[in-house]
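Here the complex is missing a single protein chain, while all its other protein chains stay put.
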Amino acid sequence: MNTGISRPEEAGTDNSRHKELDVLALVCNWCTYTAADLAGVTRLHYPAQVRLIRFMCTGMIDMRYILSCFLDGADGVFIGGCHPGDCHYLTGNLKARVRIKGIRPVLESVGIPPQRLRLEWIGASEGKKLQEDLTSFARVIEQLGPSDYKGMNLV
Amino acid sequence: MHNFSLIETRGDAGKAVSMLLARLLEQNMVQAVIVPAAVPPSVLPMTRLLNNPADLDQTSPLAPVAGVSAATQAAKISRGPQEIKIAAVLRPCEIRALVELHKLNQAQLDNLLVIGLECPGRLENQDYIDLQDQNQDLDQRFYRDEDLQSRIAITCRSCIDFLPENAHLNICVLGLDLDQQAGIAWDEGPGADAARALELKPGQEPGERGRAVDSLRSQRESAREEVMSRSRETISSSSGLQSMIAHCLGCFNCQRACPVCFCRECVCSREAFEQNLEMLHTRAGRTGGIRLPAGMTMFHLTRLAHMAHACVGCGQCSSVCPIHIPVADIFRTVAAATQKELDYKAGRSPEEPIPHLNFSTEGDQ
Amino acid sequence: MKEAARALVMGGGVSGLKAAMDLARAGCSVFLAEKQAVPAGLLLGLDRQFPSNHCGLCRVLPPDPSGRTWQACMRRGFGHPGIEFFPGFEVQDIQGSPGNMSATLIRQTLMVDSDKCNACMQCVEVCPVHMPDLFSTGQIPVKAISRAAPHRPPHHLAISLEACTLCGRCRDACREGAIDLDAAREEKVLDNLDFAVLASGVEYCLPEVYNLYQSAAHADVITTLDFEALLSSAGTDIMRPSDGRPVRRAAWVQCAGSRSLKLEADHCSGICCMISLKQASLAREKDIQCSIFYMDMRTSGRDWQKYLDRAREKGVELIRCRPHSIEQVPEEQILRIPHAPSPGNQQDRDFDLVVLSVGRDPAWKPPEYAGREGVFTSPGSRRVLDIARSIIAASATAATALGEDRQESLPDQEAKDQDQVHSRVLVVGAGPAGLSAALTLAAGNIPVVLVEQKDHLGGHGLSNISPEQRKEVQDLAARAMEHKLVQVYPSAAVISCTGPAGGFKSRIRDSSGDEKEILHGAAVLATGGRAAPVARQEDRTADIFEYSRRIFAAGNSGEAPESVIFILCHNTRQEPANYCSRVCCSLALKSCLQTLSLRPEAEVTVFYRDIMVQGDDEELYTRARSEGVRFIPYSPDAPPSLEAKDGKIRVKGSDPYLSEESEYEAEQLVLAPGVVPAAGSEMARIFNVHSSAEGFLCEADAKYRPVESGRAGIFICGLARNPVPFKEAVLEGRAAAMSALGLLKQGLDSRLQTFVRVKPALCSLCGLCLEACPFKARYAHEETGAMAVDPLACRGCGACVAVCPNKASAWSEQLEENVHELN
Partner (left out) sequence: MNSTEVLSHTDLSGPGGGGNPAQICLGCGTCASACPMTGIEGFDPRRIVRLGQLGRFEELGESSLAWLCTMCGRCQEGCPMDVRITDMIREARDLGGEKTVPQAIGKGIEMFMETGNNLGLPDEDFGFIVEDVAEELTEEPGFEDFVLPVDKEDARLLFTLHNKLVNTQNEDLKHWWKILHAAGESWTLPGSRWEGVNWGFFSGQDQVLKAGVDTIVGNMERLRSRGLMYPE
C-alpha cells in the first residue's frame, strides 16, 4: 500500500523524532469520514500526524492493509467505522471488528503492541468524538514512541 | 471414545491394521481407502488410494512418517461423487486440517470414514529414509525404541495434540505392546457400524494407556512451553523476526506444504511477480536498496494473518523449508495467541464456525 | 405513454428525495424544489435516529454509477444524475393539466456566492434578524443570514428570505461582494410537466403560538425538535438553554398541542411517543434522570414495543399523567411539575429541563394546489409520519403518479428481456398489498406473475368492514384478472426460488400438484397475515375481526348485543408476541360505535392498555368516549379475568380511577389478540430472506429501505412484513412494486455497475465471499458451481474482496485503478 508515509530524509529509527510519528486513520466514507468533515466545519482540530485514508466501508479493509501500514512505518493505525447497525453495507463494520480482533494477536506476537491498532465507531454526526478519539489515540502512540518496524523498509 | 477393543498384532501391528482396512473394503463399508504405502522402488510411504482388498498388503498405516500432510489429498478426494465412501487413515493434525478444510468447502466430511491414528510423532522424510537403511523393521521398531522416537520431527517433539479427535475410529498405540496388541476405539455412528463390520468386541481399555498418555503429554507440554517461550521472545521484535526469516528464499514451499493454506495460488506468490517497479525504485532509495523479491516479510505476516486461526501445528512448513527456518515455531506461537483471542481451536469441531465470519453485534471493539 | 415523463417533486425532505430518486430510476426527468438551501429537511438535524440511535440518512441513497454518491452524505450536499435540484425555491403555484403543467418557483432562500465568500462571518455579525437556534451547536448565532445547514462549511452561507428584511447590512459588510440581494426576487417557471408530487411535509406546532405550558415564559421549556439539537453529537453535554448548566433531570410532556378539543386538535401525530422515548433513552446514556409524562404510549409498530422495553430497562421513567402546568420555582432555577400519577396521589417533581413533545400544528393546512389534478400528495404531506412510513408513502405516491401518467397507452407486447435480466416480477399473495404491487408493476409495463394460495383474489381485503375499501379490493382484483400483463395463478404456491436478482427461477405448484418453472427478475412477497388465535370458552367470545365483520355485515340494519366487553391487547404486546398489531384499536372503536348505532342503549366496555389510534383516527376514540363507551385501562401484570356463567360473560377488573374491583357482565366478549404473519418463516426459507422471531419478513434497513429484503430483488410488503392497516398495506404494495420496477429498469437500461468480479482460475470455491456479502449478491452458479456476482444486487462494499485470501474475488477492472493505491 502506498501510504506515502516514509519520507527519504527521515528514514532510520531515530527515537528522538517523536514529532514525526505517523498515525494512519482508515475510515469509512459514510460515517467516520463525514464526521471528519464535520469536525473540520466545526473547527475541531485533531493531531497533525494523523492522516486520513477513506474507504467506502471498514468491511473492505483487508488485513493486509493493516500489515502494510505497519511494515511501511506507521506508528499507529486507527480504524473508524459506523456504529453497529448503521453500516451502509449492513455488517461491514462488524467484519472489520472481527478481522481486527484476529490480527491483533498476530501484530502483538511480532512486536506491534495492540495499542497501536484501534477501532472506534464514529457516526457521521460525531465530529467531536472523532476529535477526541484521534487525539487520545495520538497521545497513546506518542507514549509508545516510534514503532519497532519504523524505517525497516520491509514492504 | 466409548468403546475399546484390542486386536492381536502377531508382531506386525501395521499388518494387523491393514487387514482391518481390507476387511472394511470386503464388507463394502467403504469403497476405497487412503493410507500411506511405499510402493517399490520408493521406500518412503506416501498417501495412496486403494480399492482392492488384496492391495492392502503393501500398506504402512503405522509408518512414523508423513511424506506430505494427507489432509490435502483426503480433502480433495472427498469432494468426489457421493456414492464412493472412503476410509482415510489420518494423524491427529491431519484430521484437524481436514476439519478446517471442510469449513472452507474444500472437503466433504460426509464421504469419509476417518480412521485416526494415535501419533507419537513423525520422522522427517529424509531421516526416515536414512533410518530405514539401518533398520529393517523401522515401522515396528519405532514404537518400542525410545531412541528412535526421540528423533521425530522438531515440531512433533512439542506437540500436545497427539490424540486423534473427530475420527470415527481410532487406532490406539500408546501404552500398548504393539508386538502383541493394538487398540481400536470408536463411538456411536459410522465408527460403530465399522466396528460391527470388523466384528470388534468392546472390551476393557488397559490402564497403562492412560498413564502413557499422561506422561507423554506432560513431557510434551514442558517441551512446548520451552519452544514457545523461546520463539515468542525471538519474534517479538522486528529484528528478532527478521533474524529468523532473513534468509527466506521466497520458494513458497511452506505455503504449498501447509494443509490449511487452501488458496489455489497465494496472493503473495503472485505479487512477487507483479511488483511495481516504479514503487520499488522509490523505496530502494530510502535505505540501502531493496531486497528482491520484495515483500517476504509481508508474505509471512499475510500467511499468519490469514491462517493463524486455522494452524493445526503439523509442522510441515518447517519440514519443507530448504534453509531450515523454524516456520512452524513462528506459526504455532502466533496461532496460540490468535486462537486464544478468538476463542477458537483449529480442527476442534466441524460445527465451530470460522471466527472471521462471526459478524455478531454483541461485544465491544 | 411518454418514455421519460417530466416530473416535479415539491419538498426535499426524506419523502421528496425518495420520490425524486424513485422517479429518476424509473426513467423520469425529475425537478426537485426545496425551499431550504440544502436537502433532507428536518432530518438534517436528527443526528440520532430510532432504532439504532445514530444517523443514517445516507442509507436512502442508491450507489450511483456516476460515483457521485461517494460524497453523498446529505450534510455535504446532494447530487443525482437524474434529478435537477432547485435549492432555495418553493413552489408558489401550479397551473395547467397533467402532461402540460407549469409550476412557478419562488426563491425562499438565497445562497451566498461560495466562490467569493471567504467565511469572515462579518455578514452574520451585522445581521439584525435573530432566528430560532434549531439544530445548531449553539456556538455560532443563528441569524437571517447563517450557515446553510449546521454541518456545512461556513462559506456555505444562506439567507432565509422569510426572515430577511433586505436591509442590506450584510451586503455592505461583505468585502468580497459575495452577496447579491437583487437575486432575492428570483422566480423560475418550469413548463411541460407531466405531473407533480407534493412531499413538502407538514408544519410543526410551535408551543408559543398556542401558549402551551407558558413555554414562552420558561427558557428551559423546549420542544422535542430543540432537544434534537441539544442531543446532536456535534455538541457537548446537554446544557440548559437558560444558564448553560448541565441538565441532570429532564421531563418530556407528550401530546403538547394535540389530543385536545380545547386546541381543536383532535389528532395524534403518531411519532412523538417514539421520539420522546428515543430522546430519553439517549439522555439516559448521559446519566440524565428522565421522566416521560404520557397518556397512551403509542409504540405502534413491529419493533416499537421492544424499543419501549429497552428504554425502561435503561431507566426511563414513564408517568401516566398529563400535567396541567409547569411552575418555575421562585429563586431556584427549577421547573416543577405537579402531577397525579395515580388517583388521590399528587406529587411535585422538579426538573432542569422540560421538553414538550410536539407534533403537527393544529392549524396547518396543505397548500392550495395540493388537490389539483396532476398533483399527487404524499401521505407524509397530510400528517406526520416516521421515516420508514414517509419513505413508503413517497415511493407509493411516485408509483401512483407514474401509473396514472401511463394509463392511457399500454403497450400490447411484453417488454423484452435484455441483458439477461428478466423483466417479469413474481408477486406472491393477492391481498390488498399484493394486488397493489401487481397492478403498479403492470402499469409500469412490467409483466407480473401473481400467485395466490386461495382460489380467489383479494385476501383479507374482501372482509374489510368498510364498503369503500372492499370495493377498492374488488376493483383491484378484477383489474388484475383482466390485465394483459398480469398472469394469475390461483390456488397455487411457490415452492422454491433460486438464482440471483434479475435471473430468479421459481417453481410454482398449483392445486392439481403440477409444477411450473417461472423466470423472473424480482419478487414481491405479500403473503399477508391472520388473526392470532384466541382460546375461546364458548361462542359468546369472538375475536375483534369476527365481531366487527358480524356487526358491520348487515349495514345499519344488523343486530347488536345489549352488552359487550372488549379486551384489547389480549396476550399481545408482551412476550412472545411483543408488538402492537396496529389494526385492533381502530377496529374496536369502529365496532363500539357501530354497536351503539345499532343499539343506542347497549353497554359497551373496553379494557385497554394504551389506545393506539394515530392521526385523525384519534377522533374515533373521542367519539367512542362521548357516545358512552366505558374505557378501563389495565396493566399487563393484572389483566381482567374472565368467567362464563349463566349464559353471560363475566369480567373482573379493577377500575383504577375508583380503586375498586368491579365485575362487569356482558352478553358478548370481544378479544383483540392481534395479528400474526400468515406464512412469514416459510417465505423466509423459500426466498432466503430474514424473518423476525414472530415470523414477520425483515427489511434490509428498518428506516430507509423498508420494503427491500436483505436479498436483492426480493421485496416485502404488507402484513407479511409488519402489522399494518389496510391503507398502509396498499401503500407498501405500491412502494415495493416501485422498488422492483426501479431495480429492473436499471438492469434493462444496461446501466449496470459491476463493482467486483471473480477470477475463476484463482478461486478455490471456499464460499467465504458468499458468507461475507451482505446483499446476497454472490452466488454459486447453478450448473458449474463457480462463484458469480449478481450486478443488480452488488453495492460495491468490497466485503467479498477483503474476505478472499488470495483475491480471486477482486475489484472490477474499472475500480481496480482506484483501489490499487491501497493494495
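Each chain carries a letter (A, B and C) given by its place in the written order, and its residues are counted from 1.
We adopt the following convention: contacts are C-beta pairs under 8 Å (C-beta built on N, C-alpha and C of every residue); 3 or more make two chains touch, one makes a residue touch a chain.
This structure is a prediction, so every number in the text was calculated from the model and none was measured.
J.: What are the shown chains in contact with the chain that isn't displayed?
T.: Looking at the entire complex, the absent chain's contacts are C.
J.: From the list C:35, C:54, C:240 or C:259, which touches the chain that is not on show?
T.: Reading the full complex, the residue touching the unseen chain is C:259.
J.: Please pick, from C:79, C:177 or C:343, the residue that touches the omitted chain in the full complex.
T.: In the full complex, the listed residue that touches the missing chain is C:343.
J.: Looking at the whole complex, which of C:323, C:500 or C:796 touches the chain that is not displayed?
T.: C:323
J.: Which candidate, C:218, C:306 or C:630, sits in contact with the chain we can't see?
T.: That would be C:630, which touches the missing chain.
J.: Applying the definition given at the start, please give the residues of chain C touching the unseen chain.
T.: So the residues of chain C touching the unseen chain are 259-263, 295, 320-325, 337-341, 343-346, 622-623, 625-628, 630-631, 633, 655, 657-658.
As a convention for this text, only the chains that are shown with their structure count from here on.
J.: Go ahead and note the Å separation of the Cα centroids belonging to chain B and chain C.
T.: Chain centres of chain B and chain C, defined by C-alpha means, are spaced 56 Å apart.
J.: Can you check how far apart chain A and chain B are, centre to centre, with Cα atoms defining each centre and the answer in Å?
T.: That pair's centroid distance is 38 Å.
J.: Taking each residue of chain B in turn, which ones touch at least two of the other chains?
T.: 267, 306, 356-357
J.: If you look at chain A, which of its residues touch at least two other chains?
T.: 2, 63-64, 84-85, 91, 95, 99
J.: Touching chain C in the complex: which residues of chain A?
T.: Per the stated touch rule, the residues are 1-2, 29-30, 34, 37-38, 40-42, 53, 55-57, 59-65, 82-92, 95, 99, 123-129.
J.: Can you check the complex and tell me which residues of chain B touch chain A?
T.: 232, 235-242, 267, 279, 283, 285-287, 290, 294-295, 297-298, 301-302, 304-306, 308-309, 333-334, 337-338, 340-342, 355-361, 365
J.: Touching residues of chain B toward chain C in the complex: what are they?
T.: Within the complex, chain B touches chain C at residues 104-106, 262-267, 270, 306, 354, 356-357.
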